[in-house]
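Heads up, one of the protein chains got dropped from this complex, but the rest are sitting where they should.
== chain A ==
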Amino acid sequence: MSDETTAAPGAAQPAPVPQTSSEPTGSATSSVSTSASGSASKTATPKATKKKSARPDGAKKGTSPKKASGVKGAGPKKAAAPKREAAASTAVSADVTAAPRGAAPAKKPAARPARGAFAAGAARASGERRRRSGTPLVPSEPVEVSAARRIAMLEGAPVVDAPAVPVAAETTGSTRSEVTTAVGDPSAESSSSESSSGSSPESSSSGLSSASQSADEAAPAPRRRPTRASMRARRTAEGEPTRLRAVPSVPDDAPAADSATAASARATRPARPTRPPRSAIGGDRAARHTARGAGASTTPGDGILGDILTDADASPAGEAGGWEHSLTSGLQSRAERLVGAVLEAAEFSSEARPGPAELVDLAVNVLRAAATSAGLPAEEVERQVADALAYLRRRLTGDYVVDEFGFDEDYTVNVHLPLLRPFYQKWFRVEVRGIENIPSVGGALVVGNHSGTIAMDSLMTQVAVYDEHPEHRHLRMLGADLVFQMPFVGTMARRSGSTLAANTDAERLLRGGELVGVWPEGFKGVGKPFSERYKLQRFGRGGFVSAALRAGVPIVPVSIVGAEEIYPILGNMPTVARLLGLPYAPITPTFPLLGPLGMVPLPSKWLIEFGPPIDTSGFGPEAADDPMLVFDLTDQVRETIQQTLYSLLMQRKSVFL
């Protein structure tokens, strides 16, 4: 706000007076705030409504009216006002924040302590700090203000407010809604003023804007306001009848404010004269503005100080009238101003900073409302959302564990498996048999047939084992190095428990008592043409058998029916495959044809049958070095799976049903 800066010099002169008002606030924030609240309570209380948001504004309004009435002249305090606000805001914020939504006064006090810190933060965030630092007068203020304050106290204006403090706090809390409503114009302004302070008032067309803007801002940054702030202000004013009510209180002050503002208005703007009726309000607003915008905004509304300042800066403004006013009502107006500023700040800060608990409450309520309206059980939705949030928090804080293979159970249970479950349950309608063949504890090697163009069958088996097995065991799968070379896929594979298909890794897992899944056909199985469906390919080199022999764990054959039909491979594109470094590039009925749509698997019906385990512990670890035994076992496993596949195919009624 260039206005502020300009105003500052002018303010320096009058400083003594304005400071008086400001000083009390600054030094004795608590007292000020209390007084402010008291005033607010007086004015606002009657309206006491229960709106939380409204509350802050209401408080301000209440105070502002008083100020306006009593102080109108207070306008001059401009310079002091900003400081006041800051101090006041913090002080107020404590009070105000204390009473969040609660209409009941009792709640507020209890809440206060917790929110004190919060309020401080709010004040900061709201830009108080910026304002403070931006205000040129600030440094000098403290001292001068104190003097002025004392004077004011002596005069009695401020004193009056002080006693009301406790009550005020309560009232503010309860009456927030009122306040906002009452403030009507002021509140609107205040909201606008927060950011742009000076300009909004003008646009709003209410009396407020005229005064403040006219003096200082008119010149530097005059027309911004009309934009959002003004619109908002107007809207609010119109929208809420209550606010209008609030205005009435202002009128008392109006005359004085009017005169003061009028003087300043003349200097800067022609528009003012038309606004006289609301001038009182304008005064209030102006006071707020000044508080926030420092020197600039102060001029208009603040009768005395503002005038003085204006004189210094924009000489033409109502010099004579302003001075007179200042002399007459100076201190009173100041005090009122202070109070107003405090209240305003309180309103603002409280508004901007609801307690965390409040936020959570709100979020939960919204969630529940949404869930109910969507016809879902609110409890369930709430729990799921809470789980998801907890998971997110763990992710963001790094609070999870990966094992030596990169297996991240937290991720697998909360992301990987839930993503696969819709496929498992709804799309493929997987039917599992013989899950009891998987041991509840200890290592075992699950060996299956591979098919389906992409390794969907292994993922479904993983879900089957976790979901259907009473112990919810994780199937640790062995994958080709190509998998771990690919970005995203490799990471996902490691996180979900896969590791490289190598004897070292397999044995390490098996010795660790893990359930290991292996698909020994590899790419030969996944990439075989549709015409060879359900015909098992060569089972590798029998490495899986030797791993099981060394670890002495049983081999559980698993037969998967249905995976062959999800992407029937009609042809291959070897050139493309070579270009991309892939083992094959399939042509399916849908794939290259429909583009990405072709990636949707056909919804075949799946059967997964775990066969009886083949015990290997009787052979001893040295049997792994007996190739003949290894080949025999490999063939045995392969034959078992092949036979089971045939029988399952016989039982299957249809591919898709």
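Of note:
We adopt the following convention: a contact is a pair of C-beta atoms (placed from the backbone, for glycine too) under 8 Å apart; a residue touches a chain by one contact, two chains touch by 3 or more; residues count from 1.
Definition applied: contacts and distances are computed from a predicted model.
Of the names listed as "ABC transporter permease", "NADH-quinone oxidoreductase subunit K", "RsbT co-antagonist protein RsbR" or "UDP-glucose 4-epimerase", the one that matches the UniProt record for the absent chain is "UDP-glucose 4-epimerase".
When the whole complex is considered, the residue among A:401, A:597 or A:650 that touches the unshown chain is A:401.
Only one residue from A:384, A:425, A:440 or A:504 touches the chain missing from this view: A:504.
From the options A:439, A:490 or A:621, the residue with contact to the unseen chain in the full assembly is A:490. Although one chain is not drawn, its touching partners on chain A can still be listed: residues 51-54, 101, 121-122, 124-126, 351-354, 358-359, 362-363, 365-366, 395-398, 400-406, 408, 481-482, 484-491, 494-495, 499-500, 502, 504-505, 508.
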